[in-house]
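For this depiction, one protein chain was excluded, whereas all remaining protein chains were kept in their positions.
The letters A, B and C name the chains in turn, as written, and every chain counts its residues from 1.
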Amino acid sequence: MNAHVEHAEAEIFQKYFWSTDHKVIAMQYLFTGMAMALIGGFFAYVFRMQLGFPNQHVPGYGLVTPGRYNALVTMHGSIMIFWVAMPVLIAAFGNFLIPLMVGCDDMAFPRINRLSYQIFLLSALVLLSSFLVKGGPFGGAWTAYPPLSAVGSYNLTPIGATLWLVAVALEFVAFLLGGINFTVTTMNSRAPGMKMYDIPLVIWMIVLASVIFMASVGPLVAGAIMLLFDQTVSTGFFDPSRGGDPLLWQHLFWFFGHPEVYVVLLPAMGIVAEVLTVFARKKMFGYKTVLYTTWAVGFLSFVVWAHHQFVAGIDPRMANIFSVTTLLISVPVTEMVFLYIATLYGGSIHLDTPMLWALAFIAEFMIGGVTGIFLGSSGTDIYLHDTYFIIAHFHYTFVPIAIIAVFAGITFWYPKMFGRMLNETLGKIHFWGTVAAFNVIFIPLFITGTAGDQRRVYSYAQFAELSRPALQHLRTTSTIALLVMLSFQFVFLFNFFWSLRSGKPAGTNPWRSTTLEWTVPSPPPHGNFAVLPTVYRGPYEYGVPGRADDFFPQNVPD
Amino acid sequence: MLERYLTAASTYAHSIDHLFILIALVVGFWLIAAEGMMFALVFKFRAKDGRPTQYITGEEPQLKRWISIPHYIIIVCDIVILAGAVMVWYNIKQVLPPADVTVRVIGQQWAWSFQQPGPDGVLDTADDIRTVGELHVMVNTTYRFELLSRDVVHSFAVPAFRLKQDALPGRTITGWFRPNRVGTYDIQCTQMCGIGHAMMAGRIVVETPQDHAAWLLRNTDPPVAVEQAPAVSPAMGDSLAAMAAVRR
Amino acid sequence: MSASAKPIANTRSATGIPTVRLITWWVIASEIVIFGGLLASYLMHRLAHPEWAESASHTLTWAGALNTFVLLTSSLCAVLAHQAADAHDGPRAAKLLRLTVLGGFIFLCIKGYEWTLDIREGFVISSGGFWAFYYTLAGLHGLHVLAGMIIMLIVAADTAKNEELQRVECIGLYWHFVDIVWIFLFPLLYIAR
Partner (left out) sequence: MTTEAHVQHPNYVKIWAILVALLIVSVAGSMSHVREVVLVAAFGVALVKAYMVAKNFMHITVEKRWVPYLLVMCLLFMAILFAGVAPDVMKQSGQNWTKNPVAQPAQTGTGGAARHE
């Protein structure tokens, strides 16, 4: 090998794997997240096939044994939350958008940023390596309640359980580093003139999500250390026969786990806010009110966690308190959704693909939101807890968040990321196929859940009430709809990679948007701005009276 | 509404079903209203040539009313739902009505076992009846259960009773149910408990007093004469009387 | 490589707090919840188990007190380094930072000696609830001391050349935070019975 080739290889490595450029790191997060989404989606395919067509050979996998089924659902949950929703929504969009939208050249700490991705990649590899160890991957549900998760002779996957825990802990470290970097960059490195209320909502939301994550994850980091010691050096933190308490883990987990819902929700809301205002050509209805409700949601998310534990053996008196706080949090969330709908009023709505995704987010998320009331009310939760009703409920929140809003974001910023437009026809085919199939997957599951169908069960043969043919038909319907939804994703993948080379050149500002990222070339060069911008106004100045253009960019002087 | 999907077989099943319907009506109304509003706005304000977009900040009082008034109504709705939820919860989980019979329910990987009093009506005596996977109870009798786990977290769920309670190792959790419909119902474990989670099924058999007495008799060894049975609890009195009738 | 040149983002200060100090405060905030979660767990277990006081009476109070003294003194060195950095005296600041590192090193040595004595007496991490928390809390704190020492040595190398003097205060802030955690660990693990 001659020196020239070696040098070129070193350069490619430097540029794509060792770069400190926030845009490269964003792409690293995006593509890692997409790869993990394919893995998580494949798991969903396998276990849905087992449920839809019990005990058949699953094409591409084989027979699903009980242990494998448990591992598949555990990994599906863990991957989709920690290795898809978080890296794509917060890390990929946060990394790409924050420096561009606040008008600076990079993150405040580029090398910490790079370290964050490297730790994240390591965590993903540790998780996937658990498929290769003796006993296979952890199968004790993504909540990992001890003693099941703590004792190898209970879960039968002692190495897998430890690898899962280490992977999750590393992932937390990665997002602590990343999130603190986002927060500091947004607080300190804004363009001159960009005041607190001139920051685009998506940046606000990503930063607030990072802060909520930072403040809620600490106790679970402590819990992870305790559980790790229970697994490896025989301490008894969660062992009642030695003075510990298994409920402690549940509390530590959900003290993080519930804010985590809002950690992924807020960036999705932010993305939708950007898309909504651009394609409705409208100023955000009550920008400040949206922010106030966000803060309220952020604070309240810390006081509702035990509604995941109503029947878990907590003191029943506490359930009343957490019921009250849970219904309380519906107040700011409703207000936020209403404000988004009100933004449509008086607009001029263009139904391009990103806008379709954004509207679908609101429409579907509302279903997820209202079904949450059934579960937050302690009385009905007695019956619905751990049934498919709750599966359907949180998929009606997480799919809009991690799939629909992400597609809104990708289709919206794709021109900026890669300099070319996505194909609009393929985009619409993908949209309708995904959203229609999504509803057919989960509406049947609401019904089976209401009929008492419990979750995390690989076969209903043991239960007379659940193995009725009527319920099985619903499960099969759901599985077939999942196959349809998954197959439509190939349309997206084709569109994504085809448009990289053959899409229409995008130009600087294809959507005629006001925020700063649309003032730089697509894709933005290293260092982003040729001349660092100055900001003169808020982010959503559309249809300002007395102007020829219907949009008024943030960086244009009066 | 829920009964179309699954029988209601305990006294409190209906209160949960009614709460479910109350919530479904309230949130269903708001869901339809909000979705309808959204689609109407998308249709009404779709892009048309020559119609400029309006400049609205969201601070205009006459427009803010469209947000704030529904919002206040929603707070009222929340309070109504909350009142119902707390009432149902209080009656099921916080209050223990006087028990006719006390049974012990023990979860372990991966089976439910039950301990119930024999003819003497007292738990933890020599004539206790221990069963695995099947609990025989008498209709219209208030049962108190003590829930234990031997190893990991399990969840004792009887969907037909609308009953669910996790069993934790190291804790004894007390609850109650009063079956009011004869039949055989599923017991599920609804908390992930390891590789055999799906096999951890049980049956709860709700019997008439006569059938229950016969069952008790079959499982008591040696059969205890009615006259010798000490400390008969009021409810067991019924079944003992029935038992005597069967013997005659 | 390009990363050696600082991005402009790093030099801006819209909040009025320099970027390095801002990130230090956020790191401290995130550490508060990590230690807070563990301490809250310990506290409720300790209150639930009065019998743990017997285990606690086996801890070596003199070692804990000596370590408190060592950490307080090293904190003094760290804050004097900050003062020197403010006076643009890089070499003196570096010397004081290295003294702080020495304090951390002595702390870890005493800790190691103390744990050796504990283990010789048969008190290991799996000996019971108190000991599990004792080793976990002190171990997590010790890791923070170690991390602080490493970062401080890196900072001191630049400081000696009169470069990046603003970092002296920030590593000091972190060090004082670790000190404060120990100030609470000392009574919780050694004194309370």
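The definition used in the following text is that a contact is a pair of C-beta atoms (placed from the backbone, for glycine too) under 8 Å apart; a residue touches a chain by one contact, two chains touch by 3 or more.
What you are looking at is a predicted structure, and each value in this text was computed from that prediction instead of being measured.
Q: Just list which of the chains on display the missing one touches.
A: Every shown chain touched by the left-out chain: A, B, C.
Q: Which one, B:G84, B:P159, B:G175 or B:P209, makes contact with the chain that was left out?
A: In the complete complex, the chain left out is touched by residue B:G175.
Q: I'm checking contacts with the chain that's been left out. Which of A:D21, A:E171 or A:D239 qualifies?
A: Considering the complete complex, A:D239 is the one touching the chain left out.
Q: Among B:A40, B:V76 or B:L96, which one is in touch with the chain left out?
A: B:L96
Q: Which subunit B residues would touch the chain omitted from the figure, given the whole complex?
A: Its contact residues with the unshown chain are 93-94, 96, 108-109, 148, 150-151, 169-175.
Q: What does the interface between subunit A and the hidden chain look like in terms of residue numbers?
A: Within subunit A, the residues touching the omitted chain are 147, 151-154, 215-216, 218-219, 234, 239-243, 245, 247-248, 251-252, 255, 302-303, 305-306, 313-318, 322.
Q: To test your reading of the contact rule: which positions on subunit C touch the chain that is missing from view?
A: 10-11, 13, 15-20, 25, 28-29, 32-33, 36-37, 39-41, 43-45, 47-48, 61, 65, 68-69, 72-73, 75-76, 78-80, 82-83, 85-86, 88, 165-166, 172-173, 176-177, 179-180, 183-184, 186-187, 190-193
In this section, only the chains that are shown with their structure count from here on.
Q: Using only alpha carbons, which chain's centroid is the nearest to the whole structure's centroid?
A: A
Q: Roughly how many whole angstrom separate the Cα centroids of subunit A and subunit B?
A: Each chain's C-alpha centroid was found; their separation is 33 Å.
Q: What is the distance, in whole Å, between the centres of subunit A and subunit C, each centre taken as the mean of its C-alpha atoms?
A: That gives a centre separation of 34 Å.
Q: Hey, what residues on subunit B touch two or more of the other chains?
A: In subunit B, nothing touches at least two other chains.
Q: What are the residues of subunit C that contact at least two other chains?
A: In subunit C, nothing touches at least two other chains.
Q: In the complex, go through subunit C and note every residue touching subunit A.
A: For subunit C paired with subunit A, touching residues are 1-3, 7-10, 12-15, 17, 19, 22-23, 26-27, 29-38, 40-41, 44-45, 49, 52, 125-126, 128-129, 132, 136, 140.
Q: Tell me, which parts of subunit A touch subunit B in their complex?
A: That would be residues 66-67, 69-70, 139-141, 143, 145-148, 151, 154-156, 240-241, 245-247, 280-287, 289, 310-313, 316-317, 319-320, 323-324, 327-328, 330-331, 334-335, 337-339, 341-351, 359, 362-363, 366-367, 370-371, 373-374, 377-380, 382-383, 385-387, 447, 450-452, 454-460, 462-466, 542-545, 550 of subunit A.
Q: Which of the residues in subunit A end up touching subunit C in this complex?
A: Interface residues on the subunit A side: 14, 20-21, 99, 104-111, 114, 176, 180-181, 183-185, 187-190, 194, 214-223, 225-226, 229, 233-237, 242-245, 248, 252, 255, 526, 532.
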